[in-house]
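Input: a single structure, listed below in structure tokens.
Just one protein chain is left out here, and the rest sit where they should.
Chain IDs A and B follow the sequence of writing; residue 1 opens each chain.
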Amino acid sequence: MTAIIFDCDTGVDDAMAIMYGAGNGADFVACTVTHGNVPVTVGARNTLTVLDAVGLNHVPVHVGAARPMAQPLKTAEWVHGEDGLGNTNPTPSTRPLAGNLAAVEIVRLARERPGELTLVAVGPMTNIGLALLLEPDLPRLLPRVVVMGGAVGVPGNASQTSEANFWHDPEAAQLVLDAEWDLVLVGLESTMSTTLTPEAIDRLSRVETPHGLLLWNAMQHYMAIYAKPLGRLTCVLHDPLAIALALDPDLAEYRLVRVAMEMHGEHTRGQVVGDLRGYEPDPSDPLEPGVARIVTRLDLATFHERFLQSLGA
Amino acid sequence: MPVKMILDCDTGVDDTLAILYAVLHEEVDLIGLGSVWGNVDVPTATRNCLHTLHMAGRPDIPVAQGAAGPISGGPLNLAYHVHGDDGQGNAGTGRDMGSPVAESAADQIIRLAKKYPGEIEIVAVGPMTNIAIALAMCPDLPGLVRGITIMGGAANAPGNVTEVAEANIWHDAEAAAAVFDAPWLVTMVGLDVTMNTLIDETHRERLNAGGTIGQYTSRILDFYFSFFEATSFGERRSCLHDALAVAVAAGTLVPELAPTVNAYVVTGEVQTRGQTVCDLRGMYMGFPAQEGAHCTVVLESDPHFGDQLVDLIAAAGDSAIPLDPEVAA
Partner (left out) sequence: MATPLIIDTDPGIDDALALMLAFASPELDVRAVTTVGGNTGLAHTTENALRLLHLLERNDVPVGAGADVPLVRRDSAPDPTTHGEDGFGGVVLPQAPRGADERSAVQIMVDVIESSQTPITLIALGPLTNVAVLIAAFPRTAAKLERIVLMGGGARVIGNMTPAAEFNIWYDPDAASRVFGSDIPVTMVGLDVTHQAVTAPEDWDGLLGGGKVSEAVLAMVKFYTAYHLKVSGSSSTAQHDSLAVAAVIDPSIVKTHSLYVDVECSGTLTRGMTVVDVDGISRLPANANVALEVDSAAFNRLLIERLIALDARLR
């Protein structure tokens, strides 16, 4: 079991990630919620609902940042539905939210259990950035961080050059990239290869577990949106890939790359600029600020199988 | 020794006054006009340059048409609401007088600079597109001229087109940046002084009491005064932006405070686009010399310059061409 702090903006693929984690050895110590796919209040309610659906109704959910550090709030209901779960409006959980605010709880847990926890962040980085500002020693206390964000050497999705999570809060993303921790960056360069096969879709369509059904229904809207760029009814597993690699790093091979955020470009604010020129050998110290691991090879078949199994498909 | 001058302008009401000053003043040897987009589109600016020269009895001075839009290809922002649809306060004659020469404004600058090395002061009173083009076509240009005087920018004063940016710079910030960065002496006559150099209705009366040139000048100021009344002063008056630049360039108006400082123009898609950032931190110690500085920023000058200008135009006598509005056939 891997002890995880899960920061999310639930969100259809966040729901997928929670279910993947629940079925693949995640010990959710806490969930923290950020603005992003939907406003933070909606995301918080959805996180509770999804946790309950997989029997994790003891996992506390902490509300976090309602907007980015330095730009106005933007959300993506057009992708995830008005309710953040594909407009299926499942019966919301009645569980209360936990007391501490997200960034405070991240710091508290890291101090309480130094070196034990893995942080998995699959929404905009605002809570993580706030936690870093509150606790400068956070990287030493939380040595492993896996983030769904960025697009290194591939086009973006929120803009031509930027992936959505980082585009929503470039200032926070910069804090995350610059921190001295072992950062795994799971960006569009790896997630876009996780498109579900027709066989996988077929298995999902016949799922009978209650949580599987909840997800299958929530996915309909999400797949319809992806049908246009992908050319068929399917979707991409951004957030599940991040948690999968946090739970089993051996699912992929990695390389260390120097990365930095473009903050000022007219077309490029929010872009992760990675140095892929090969003029110098790859950096050797993952803890160096501005250095992150990116995925070079992925065991896609195993990842897909574990995903389907976690839903009972 | 009169100063040889090439005047690049987007004629324009205040440009018209500047051209008249340059033609009429014996201390100025106006050897060419270049037209540029800005207040109005470039064909209108060209036409108004030609009309003004013909009116003042100097059809021999060449007018070269220049750039139609900003150097980076951005949107065209014109100012008919300030200068009238004809660039003459909607009170022009509508007459086409003569034609521009074949060469472009930038080519004219380069050719004349090579012909009179070290003598010419370029005076740019519109967006600096033509100057930036000339710099790119002739890398030696800065060394071939005496210097460049611009009407533009705002060192301490607020902007006009935005909170911080003056119109000529803002219209083509990239071209302005190229001009400020090139290795020549730049004299900046900006809103710091032009917003304080005013003419009012008493000046228009003096112009009306002159010859027909004076009367025409008064006529085109009517619309211009209304604009400034509504937006800046609450009273009928106007600034003398462009003529002030000509006078400073010619030395017929000596500024009271004009330190030479490091200055640059803000470019890019930012809130402060077009701001002229001038390093005035030395103001508490009388502006000690700054290394590498080549921009003289005029901060104070005689606010009554308008009297000198108006007297000159009122005494100019009658127009060499008819000035009644041409009736469309």
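Everything that follows uses one rule, which is that a residue touches a chain if its C-beta (ideal position, glycine included) is under 8 Å from a C-beta of that chain, and two chains touch if they have at least 3 such contacts.
Worth saying up front: this structure is predicted, and the values here are computed from it rather than measured.
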Key: Which displayed chains the hidden chain touches across the whole complex   = A, B
Note = Out of B:Asp29, B:Glu119, B:Asp181 or B:Glu229, only one touches the absent chain, namely B:Asp181
Inquiry  = Looking at the full complex, which residue from A:Thr126, A:Thr195, A:Gln271 or A:Ser310 touches the chain that isn't shown here?
reply    = A:Gln271
Hidden partner chain, touching residue among B:Leu76, B:Met137, B:Ala209 or B:Ala230 = B:Met137
Message = Among B:Asp10, B:Asp107 or B:Glu166, exactly one should touch the missing chain; which is it?
response = B:Asp107
Ask   = If the hidden chain were put back, which of B:Glu269, B:Glu300 or B:Glu326 would touch it?
value = B:Glu269
Task = Have a look at A:Gln71, A:Ser159 or A:Ser193 and name the one touching the chain we're not showing.
result = A:Ser159
Ask   = At which residues does subunit B meet the chain that is not included here?
value = 66-69, 71-73, 104, 106-107, 110, 129, 132-133, 136-139, 174-175, 177-178, 181-182, 267-270
Query = For subunit A, which residues touch the unseen chain?
reply = 153-157, 159-161, 229, 258, 260-269, 271, 273-279
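As a working rule, only the chains that are shown with their structure count from here on.
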Task = Please compute the C-alpha centroid of subunit A, do the same for subunit B, then give the distance between them in whole Å.
result = 57
